[in-house]
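And then chain A:
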Amino acid sequence: MSRMRMKTIVTLIVLTLGITINASSVMAGKSSLNLGMVLEPPHLDPTAGAAAAIDEVVYANIFEGLTRIDKTGAVKPALASSWTVSEDKKTYTFTLRKGVKFHDGASFEAGDVVFSLDRARAKDSVNAQKALFKPIESVTSKDPNTVVVTLSQPTGSFLFNMGWGDAVIVDEKSAGKNKSHPVGTGPFKFSKWVKGDRIVMARNEGYWGTAAKLKTATIKIIPDPAAAVSAMMAGDIDAFANFPAPESLSQFKSDPRFKVVIGSTEGETILSTNNERGPFKKLKVRQAIAHALDRKAIIDGAMFGYGTPIGTHFAPHHPAYVDLISTHPYDLDKAKKLLAEAGYPDGFKGVIKLPPPPYARRGGEIVASQLRKIGIELEIIPVEWAQWLDQVFKKRDYDLTIVSHTEPMDIGIYARKDYYFAYDSPEFQGLMQKLAATVKTDARYKILGDAQRLISKNCVNGFMFQLAKHGVWNKKVQGLWENSPVQANDLTQVYWAD
Partner candidate 1 sequence: MRIFLAKRVFTLVLTLLVATLVVFVVLEILPGDPAAVMLGINAEADTLNALREELGLNRPVLIRYIDWVSDLFTGDLGISYTYDVPVSELILSRITVSFPLALLAITLSTLIAIPLGIIAASNHNKPMDFLVMSFSQIGIAIPNFWFAMLLTILFSVTLRILPAGGFAGWDAGIGPVLKSLLLPTIALALPQSAILARVTRSALLEVLKEDFIRTARAKGVNNQGTLWKHALRNALIPVVTIMGLQFSFLLAGTIIIENVFYLPGIGRLIFQAISQRDLIVVKNLVILLAGAVIMINFVVDVLYAVIDPRLRGDKDV
Partner candidate 2 sequence: MTLLQVKDLSVTLITAQGPQEVISNINFSMDAGDKLGIVGESGCGKSISALAMMSLLPPDSQTSGKIILEDQDILSLNSTQICSIRGNRIGMIFQEPMTALNPVKKIGAQVSESIDLHMNLNRKQTLERVTELMDKVGLAVSRFPLNLYPHQLSGGQRQRVMIAMAIACNPKILIADEPTTALDVTVQEQILDLIRDLADSSGMALIMISHDLGVIAQTTQNVMVMYTGNIVEMGRTVDVFQNMLHPYTYGLFSAIPHAGSSAQKKRKRLSCIPGQVPELHLRPQGCNFADRCSKVSHKCKAIEPAATKISDQHQVWCYHPLTQEDKK
């Protein structure tokens, strides 16, 4: 039977069953957008959870902070229209925007800022990024439109930090219900959430700034790569800011309806190594691993070629980035030699624990196969995030793992000796202290470069690649972010071109 006829028959069957076949996107019109997302946020309160999916829904759309990060990663004014910084870099005076209202009609005032920041740093705070608020000594409102924040020590990144999703301003009245019914000041109002399926937002007509162009925005949760492909193809989804299946991007590239945008993220994907355990204590072993990793094969195999190799823990698109890939080139002979010198001429056995994302599971399989070539036999243990956090992150019960560190500018974690890498280097810690006290950009970049070189030289972890952002969207959709300096899907400026 020809495919044509088969199709007719099947269509007939489906029609007789009373099921109408239409692409719902045709009806979608020009003022609404269906945005696909892989992970469903557990809840919608960015101040009470670490899940990136929360920010991906609400950041800049529903909630706003004093400052915001724009698509280039630069700090821009948001609820604070301007600010001044004192000489000693310890006092920030924010001038707040006037006439801003929360979605429930409550007006935004200095008291809300004080409440939000105090709540985040309180003892019983459940803020996942409490460290952001550590430097704050006090928050006071001078008048309804002015807030003064005093820091205990100068913090170079303070304004950037205030742009994080975890630092958004909430209203005391509605804060308790933000998890299920978020109320913010942003250009979109939350309208409904069909758990496990979609979250709908509607334009906030009383927005203080430039109103959003879309009337409604629907975020559809599609966790399965294959389903994502079909949904995109069928037009059920207009855009995927981060498409879950890099393997199918070529298909979309060749389809004139779609635009494929490969952008950058802040996700350094690394082979995290337990520096205090067994053979991995030895620098030579870690060096051998560094030489045994074929980054190109890993990027090709796990991410279908999308991703930028890195030689250290730093985003390649950042001006302070130092290219250190060539310090440990792929060289099996050298790796074997190093391993022998370390006392393991026949290799050894180890364990690699892999969290759920495909970059980790697929990448882990490839890494295991690559390390097998120099005699390191890895047992692959897949773990859920819960187990990963418990066993790997908290109890450090692991040899190797693969994870993407998606927080921006997070090289500072190497200074935490109790961090799960168990990397204790006074030299590095010194660099970070110096960095904190340095304000000048050039000097900061130099210190950051030294820091990158140091962890690369020490082979703290296997540095693999920078996660790419694979955007796929309908050609007519304009204004989506191409890169993700922070985890967000800022829909403020999105519109349909004719």
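Criterion applied: all candidates are chains of the complex that A comes from, given by their letters.
Quick notes
Rule of thumb we're sticking to: contacts are C-beta pairs under 8 Å (C-beta built on N, C-alpha and C of every residue); 3 or more make two chains touch, one makes a residue touch a chain; residues count from 1.
Quantities reported herein were computed from a predicted structural model and do not represent experimental measurements.
Checked against 1 or 2, the single candidate touching chain A in this complex is 1. For chain A in complex with candidate 1, the touching residues are 3, 6-7, 10-11, 14, 17-21, 24, 42-43, 45, 48-51, 123-131, 179-180, 194-198, 220-224, 226-227, 229-231, 233-234, 236, 356, 384-387, 389-391, 393-394, 407.
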